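Left out: one protein chain. Kept in place: all the others.
Each chain gets a letter, A, B and C, in the order it is written, and its residues are counted from 1.
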Amino acid sequence: MLPTSINTVEVYSGANGILKKVKKGSLLIDSSTIDPAVSKELSKEVEKMGAVFMDAPVSGGVGAARSGNLTFMVGGVEDEFAAAQELLGCMGANVVYCGAVGTGQAAKICNNMLLAISMIGTAEAMNLGIRLGLDPKLLAKILNMSSGRCWSSDTYNPVPGVMDGVPSANNYEGGFGATLMAKDLGLAQDSATSTKSPVLLGSLAHQIYRMMCAKGYSKKDFSAVFQFLREEETF
Amino acid sequence: MLPTSINTVEVYSGANGILKKVKKGSLLIDSSTIDPAVSKELSKEVEKMGAVFMDAPVSGGVGAARSGNLTFMVGGVEDEFAAAQELLGCMGANVVYCGAVGTGQAAKICNNMLLAISMIGTAEAMNLGIRLGLDPKLLAKILNMSSGRCWSSDTYNPVPGVMDGVPSANNYEGGFGATLMAKDLGLAQDSATSTKSPVLLGSLAHQIYRMMCAKGYSKKDFSAVFQFLREEETF
Amino acid sequence: MLPTSINTVEVYSGANGILKKVKKGSLLIDSSTIDPAVSKELSKEVEKMGAVFMDAPVSGGVGAARSGNLTFMVGGVEDEFAAAQELLGCMGANVVYCGAVGTGQAAKICNNMLLAISMIGTAEAMNLGIRLGLDPKLLAKILNMSSGRCWSSDTYNPVPGVMDGVPSANNYEGGFGATLMAKDLGLAQDSATSTKSPVLLGSLAHQIYRMMCAKGYSKKDFSAVFQFLREEETF
Partner (left out) sequence: MLPTSINTVEVYSGANGILKKVKKGSLLIDSSTIDPAVSKELSKEVEKMGAVFMDAPVSGGVGAARSGNLTFMVGGVEDEFAAAQELLGCMGANVVYCGAVGTGQAAKICNNMLLAISMIGTAEAMNLGIRLGLDPKLLAKILNMSSGRCWSSDTYNPVPGVMDGVPSANNYEGGFGATLMAKDLGLAQDSATSTKSPVLLGSLAHQIYRMMCAKGYSKKDFSAVFQFLREEETF
């Protein structure tokens, strides 16, 4: 599980890369979140060596990793999925077959783009409600029993004091860093541009996380966007 | 439950308005979604007549109304809430006390702003994923077991063929009209401007629904934003 | 020339307001930038007193005011325009008749919305170009001889070192404050919402200036958006 496409290519195709010595019949599973196009290229090179490549990025963040509740999104040859599932099942609660190589990345990218959008939306809605005189805990409760409900509001609320055991309860330490979210949104943007898919909110979410990283939030959890948007506050 | 602030003011303060004949001690409950400031003004006028005013907008849409599962968000004097709860409980599954007059509207506006943002986000993510080769039902399943999960993805999915019994399964007929969403987003925008709250995604969502209404979607359910964003399609 | 609609209403309709003592036949010219709807209301009250009201907001900023090069945008009865022109001509280089009362405000609001958009656009383009290896002065020169040319690039460039005698050459002191721009964009947003006009970039520009004001730029010139967007910098 490596941070960028470049690192992954290096580990496979580099001077001392896996491709130099991989044994025939090996199953290679990459859980990095990278450009789907890169996963496809690596898969071809691995095939030439008589081995099998699958992309299997994860969702759930550090908390889910600790508790073994990660979701693995797997792309690759269907016949080999059973083998991957057996291994990944030891680390994650959900192992989902997404389709051909690259579709694991596609699923991850789409999930995280929607996650970023709903997190920023939750931060905007909570901030507006507080300014209109609502109690944060009460507003969260209302959203969570209504159509505004989302993972960011009911499981990972970004407003300090609303929930325990989440980054917002710990000065936004730990969790999923704003820098990583900005990176995933960059991948989503690239995929959207190459497929000519309109992503109006996705593009703006990307820009908002870019700015956050530039304003001292790069090390903070991505839910710190609430802090970033609060006007009175300065971090 | 009236469509706009203007209608509500007319019904209360007009020539033959409620305020002309209301009896002392009456409990007046307004379930319109209007500007919180207007609710506060009406409340003062009602008080002068010795009656009680509460704002109690609803969430859940036509489906929830039919099944009696609406959520009422109530703003008003706390001592009178029990009486309102008894009445509203007959029509809704959840009757929530939000605080002083106007906070019911505030809660509704915040919920719908977040709803619009997550619906557009769901539409963008589903559309992008489909173009990247994912099966719509599978992608919805993945999002719903991951951090991208939201009411728009797991209860009201905007992609035809993913769920039954929702507007997207019926050519976006019925449900909550795009025009009404554009109206609520206008109220959210006004409240955000007057409280100087940043609502970057909320503002853009407002503009997207404005454009949708202008492009022939005004009568369609607000989940038709998926259709609006699909590039190949023309409605 | 007053800061907000509230101040203007107070000066005209307040306890010691102009309307209390205005002489018949007086010509009252308001150069505040306010909601066009308020200008229209004041005009009616003034008419009742037998006087004449015109809205005449200005464009050009402090520099133009000092040098007598302001542009006055005048709304009111056409027959009275000659009289207003004679007076305003002493303070401004351009005195333009825009139409009925309120159209002066409309013209001002539209100009400033476009100004904010082109200023942010100039800041984004200059920042991107600098990061791609271009010399700021050279890039400005190229934009100004090309189709990207605008007042913000050729007369009021936001990048320090490109031009002399502008706020960017003086740590963004003086000029037209970010707070005032945020206020005018709020007026544009209100007018767009009430007329159902799509203003996608205008809405986002509004939100960007809101955030700037919250991040310590409220006292700076609005061209400081370049500084705000530069990632390495912290103000």
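Simple rule for what comes next: a contact is a pair of C-beta atoms (placed from the backbone, for glycine too) under 8 Å apart; a residue touches a chain by one contact, two chains touch by 3 or more.
Source: prediction; values computed, not measured.
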Listed residues C:5, C:127 or C:157, member touching the removed chain: C:127
Candidate in contact with the missing chain, chosen from A:130, A:178 or A:200: A:200
Hidden-chain contact residue, picked from the options C:9, C:83 or C:142: C:142
Missing-partner contacts on chain A, residue numbers: 186, 189-190, 193, 196, 198-200, 203-204, 206-207, 210-211, 213-214
Hidden partner chain, residues of chain C it touches: 36, 59-61, 71, 73, 94, 96, 98-100, 102-103, 106-107, 109-115, 117-118, 120-122, 124-129, 131-135, 138-139, 141-143, 145-153, 155-156, 188, 191-192, 195-202, 204-205, 208, 229, 231
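Note that only the chains that are shown with their structure count from here on.
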Averaged-CA centre spacing for the pair chain C and chain B, given as whole angstrom: 35
Computed distance of Cα centres, chain B from chain A, in Å: 29
Rounded Å distance, chain A centre to chain C centre (Cα mean): 42
Per-residue overlap in chain C, given as positions that touch at least 2 other chains: 204, 210-211, 213-214
